[in-house]
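Have a look at this one.
As you look at this complex, bear in mind that one protein chain is not there, while each of the others sits in place.
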Amino acid sequence: MAVMSYREALNLALREEMKRDERVFVIGEEVGLYDGAYKVTQGLLKEFGPRRVVDTPIAESGFTGVGVGAAMVGLRPVVEMMTFNFALLALDQIVNSAAKLHYMSGGQFSVPIVIRGPGGPAHQLAAQHSQSMEVYFYHVPGLKVVRPSTPLDAKGLLKSAIRDDNPVIFIESETLYAMKGEVSEDPDFIIPLGQAVVRREGTDVTVIAYMGMMYRAMEAAEELAPEGISVEVVDPRTLRPMDATTIIGSVRKTHRAVVVEAGAGFAGMGSEIAAFVTEHAFDDLDAPVERVTGANAPMPYARNLERAKTPTKERIMEAIRRVCHSGGSEPWR
Amino acid sequence: MAVMSYREALNLALREEMKRDERVFVIGEEVGLYDGAYKVTQGLLKEFGPRRVVDTPIAESGFTGVGVGAAMVGLRPVVEMMTFNFALLALDQIVNSAAKLHYMSGGQFSVPIVIRGPGGPAHQLAAQHSQSMEVYFYHVPGLKVVRPSTPLDAKGLLKSAIRDDNPVIFIESETLYAMKGEVSEDPDFIIPLGQAVVRREGTDVTVIAYMGMMYRAMEAAEELAPEGISVEVVDPRTLRPMDATTIIGSVRKTHRAVVVEAGAGFAGMGSEIAAFVTEHAFDDLDAPVERVTGANAPMPYARNLERAKTPTKERIMEAIRRVCHSGGSEPWR
Amino acid sequence: MTLNIEADLARRLLGDMVLIRRFEEKAAEAYALGKIGGFLHLYIGEEAVAVGATSVLRRDDYAIAAYREHGHCLAKGSDPRRVMAELYGRRDGLCKGKGGSMHLFDASVNFLGGHAIVGAHLPLAAGVGFAIKYRSTDQVIVCYFGEGSVPQGEFHEALNLSALWKLPVIWLCENNRYAMGTAVDRALAQTEIWKYGQVYGIPGESVDGMDVLAIRDVVARAVDRARKDKTPSLIEARTYRFRGHSMRDPAGAVYRSKEEVEREKLRDPIVLFRQRVLEAGLLSAADVRAVEKDVNDRIDDATTFADASPEPPPEWLLTDVYRDGS
Partner (left out) sequence: MTLNIEADLARRLLGDMVLIRRFEEKAAEAYALGKIGGFLHLYIGEEAVAVGATSVLRRDDYAIAAYREHGHCLAKGSDPRRVMAELYGRRDGLCKGKGGSMHLFDASVNFLGGHAIVGAHLPLAAGVGFAIKYRSTDQVIVCYFGEGSVPQGEFHEALNLSALWKLPVIWLCENNRYAMGTAVDRALAQTEIWKYGQVYGIPGESVDGMDVLAIRDVVARAVDRARKDKTPSLIEARTYRFRGHSMRDPAGAVYRSKEEVEREKLRDPIVLFRQRVLEAGLLSAADVRAVEKDVNDRIDDATTFADASPEPPPEWLLTDVYRDGS
C-alpha cells in the first residue's frame, strides 16, 4: 500500500496493464506528447513510445471507431475521452458498434475496449462541459459502466476494465483527480466489476451514492450521527452490472433508502436504483425511497447557481431526516 | 372527424402547420422526391416545393445542426430522422446545441425545432435498427419528448410540437403507421404536450404504457376482466414533461401499478415512472410497482428471439396478477 | 481479342459472380415467401466489385462492408449454406440467426461485417488497419462502402486518420449513383468520389465497376501499396444496382427511370465477362454451363440447408450479450 492521488492510481493501473499485456494501448487527444489534458497518461509516451500511446486529432467518432475496429481483431484499446461530454460525438460507435458486435456476430467477435475520461460537473465549466454522462451508457445492453470514487477503486477497477473482454465505460471525475488515498502497488491487485462497497456502516438508513455525491453523503452521515441517525453509505462503483445483493442487503437491514445523484433527476441513475430497491425490498421499506438529485436544468456558469445545481449536504441531510421520520418525499424537481 | 391512418394523421398535421406558418419547413433524408422512407411526408414536396421540403444527404449531425441553426434565427424546422436510430449521430447537436442554447444564452435565443421519425422495434430489423431511442432524450433538461400511440394523438401532438418554442423529440413507430383511427380535421385541433390520457378505466390496477406496449396492455386488460381484475390503462403520451397528476391520480385510485416498456429494462423509462409513482403514492400502494420490460439484450434478428425480446401479453398479464395478489416482483432481468 | 488470365481464374471469377447472383435471386424468392424478414438489400448488378477485389486478396486479409454485403461475404469465402441460414434467422446461420442479412460476420474468413449505420464501419476499417500496423503483419483491409456515406463525417475522419497514420486500408467506394432515392448529385457538391482522397494525398482512381478484370487491376495496385508501404488508397467503382434499394423499394422507382435501369442492365458484369471469356476462347460454352450448373447445385444445397436448420433456441436471446456471459 502507498498513498497516491486518484490520478496517479489511474496512471499506475495503465502502466501495469500495458506492461502486462502487449495488446493494450492508449489512444486519444493529447494523451501522449501533452501527457494528458488532466495528466492521467503522464509519462506513458516516454515509457511505451508512440506505437502504444497514440495522439489523435479531434475526431471522437473516428478514433473511437479505430479503437473498436482494433479491438475486433484482438487489440485492447484504452480510449481516452478528454472529457466524457465529447463521447456524445462517438455515441453511435459505442452503442451501435462496440456494444452490439459481440451479439450481432453470434459471439464470433468481441470488443475488449475501455473508454475512459472525466465526467460530471467540475468548476464553472458551464452547460456543455458539466454533464453526468453515465446516463447515456448504463441503459445499453453490451456495455459495462464504472464510476470509481476513490484512488484504490480507480486503480483496481480500471485494471479489471482493461482485462474485461467487453466494452467498459469508465467515467472518472476531474474533481477527484487530486484526491489522495491508500492504493495497493501489487500489480495483481484488482477490484472485480459489479461489486458495490459499504463505505460506512449504519442501521437507520441506506444512502446510495457515488463519486462526489458519495463524499457529500459521508459528511451528511457524520453530521447526523449526533442526532442519533445512523447512516449506512453504499457506493455502487459499477453501475452496470449493478450489485443488487449489496444494495438490497443494506436496505433490508436499514429499512430506509436515499439515493443521491449529481445529475438531473428525471430518469437518471437514481430512478433505476430507487425503482429497483423498491421492487426488491418493498416490504422491508418503512418509507418511500428518496431521491436527492441535481436540478432539472443545464449547468449554469455562475458560481452561486452552479453550487445550487447539484445536491448540497443540507439537502441530503433533509432527505435522510425525512425518510427517517418517514414523511412524504421532497417536491418533484 | 375522419378515419385515417397514423401516417396520414402525421402528414395532415405537417400540411396544416406548413400552411399555417411560413417558417415551418421539413428537412431530412428522402423527405421530398421519395415522399419519405415511410411516406409520412408524402405529397409535401409537390404541395410546398423544394424550398420548404428539403432532401438532405446522409449527414445526420450536419442537417440536424442546420435545423438548429435555422431555428436559432427564427425558422421552425421539422427534421425527419429516417429512423431514430440514426439520431445517435446527431445526439451532440440535440443535447449540447438544441437543448442548451436557450439556457446558455440567458433566454436570448431559442430553438423551436421538432425532430421526428420512427423509433423502437419493427419487424426483424435487428440490433442497430430496433432500439427504444427515447432513453437518450427524456433525461435531458431543455428537451421535450413525445411518444404518440394513436392517429389522433399523432396529429394533435405533432401540431403542438411544431408550435412549441422548444426542441421537441417526437418518436413515432413504424409498426403504427398503418393503424387507422378517428382524427379531427379541424386545423385548430391540437393536443397539448404534457398530458397523459386514461385509455381504459379500471379500479384494481393502473398499467402505464405507450405505443405498441399500450395496445398489448389493453389486450391484457380485456383478457383479465373475466378473472375479475379491473385494469386501468394510462398512456403518458408525453414522456417529458410527464403528466404526474394523471398518473399519480390513477394509482391513488387503484393502489397498484404496472409499468410496461418495450425497451431494455435497466434504467429505462419504466425506472423513472416506477420510482416516481412510488415516491408520490407510496402510502397508497398495496404492492410494489412492477416493471415489465424488454430483455436486457440487443435486438436479435431471428423472428422467435425477436418476439421473446419485448414484453408479451402473457408477461403483462402475469405481472398484473402478481401485483393484484400482491406477491413479490418478477425476477430482475 | 485475348485476355491475359488463366482459364482457372476466369472460371473462378465467373463462378463467384454467378454464385452471388443466384444466391440473391433465391434470397429474393425466400423473402417473398416470408422465410426472410426485415430489410433485404440485393447486390445484384454490383457483383464484379466484390469478386474482382477479393480475387487479389489473401485469405488472411480483412474485408468489411455495409448492409448490402451478401456479395462481399460470399466472395470472401463464406459458406453459402450458413449465409442463407443467417438470412433465414436459423441456428446454423453464420451469426446464430442473431445478425440477419445486414449483419453477416465470418471470423473464419476475416469478414468483419455487415454494418447498418451508414458511414460507421469506415472508422472500424481504419482501426483494423491500425491493428495490422501495430502487429506489423503485411495484411490489408478492404473497406467497401456506398457513395452515400461520403457526405457523412465519419468518411472524412477515417480518410484523414488512414493518411495521417499511413494505414493499409483500401477504401473501395461502390458508387451505384443512388443512396436509396437520392442521386449522388443531389447529395454531394463533388460527385467524383475518388477525388475526395486528393487533399489527404491518398492515391485515388475510378474504375468501371462492371468490369471484373479492371477492378482486379486497380485493387491489385492498391493492395500492393498497402502491403508494401502501408499506403491507403481510395477507389471509386462505378457500378449500378439493378434492383430497388431493398425488397421494399421497387427497382424503377420515382427517383430513376425504367429506361435508365434497362440501359444499365446492358452493362451486366456477368453477361459481359461471360461474353469476353467465350470470345477469347478462354472458356467453352460447356465450361460456362458447368460453372453455372455447379453454382445452382450449391445454391439449392444452401436453401435446403437453411430450410432444415431449426430456429435458435429461446435461451440464445440472452447469450452473447457479454463475452464472459456476464
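As written, the chains take the letters A, B and C, and residue 1 is the first residue of each chain.
Following the convention adopted for this analysis, a contact is a pair of C-beta atoms (placed from the backbone, for glycine too) under 8 Å apart; a residue touches a chain by one contact, two chains touch by 3 or more.
Small disclaimer: the values here were computed from a predicted structure and weren't measured.
Taking the full assembly into account, the omitted chain touches A, B, C. Listed residues B:Asp92, B:Asp153, B:Asp204 or B:Glu290: the one in touch with the omitted chain is B:Asp92. Across B:Gly32, B:Gly119, B:Gly181 or B:Gly194, the residue that sits in touch with the chain not pictured is B:Gly194. Shown as candidates are C:Thr137, C:Gln198 or C:Thr304; the residue that touches the absent chain is C:Gln198. The set of chain A residues touching the chain not shown comprises 29-30, 33-35, 37, 55, 57-62, 85-86, 89, 123-129, 295-298, 300-305, 308-309.
The set of chain B residues touching the chain not shown comprises 25, 51, 56-57, 59, 61-75, 92-93, 96-97, 101-110, 112, 141-142, 144, 164-166, 194, 241.
Think of the hidden chain as still there; on chain C it touches residues 151-157, 160-161, 163-164, 186-190, 195-196, 198-202.
Operating definition for what follows: only the chains that are shown with their structure count from here on.
As a whole-number value, the distance joining the C-alpha centres of chain B and chain C reads 36 Å.
Distance between chain centres (mean CA atoms), chain A to chain C: 41 Å.
We define each chain's centre as the mean of its Cα atoms; on that basis chain A and chain B are separated by 29 Å. Looking at chain A, residues 61, 92, 96, 103-104, 141-142 sit in touch with two or more other chains.
Among the residues of chain C, those in touch with two or more other chains are 95, 97-99, 103, 115, 117, 153, 321.
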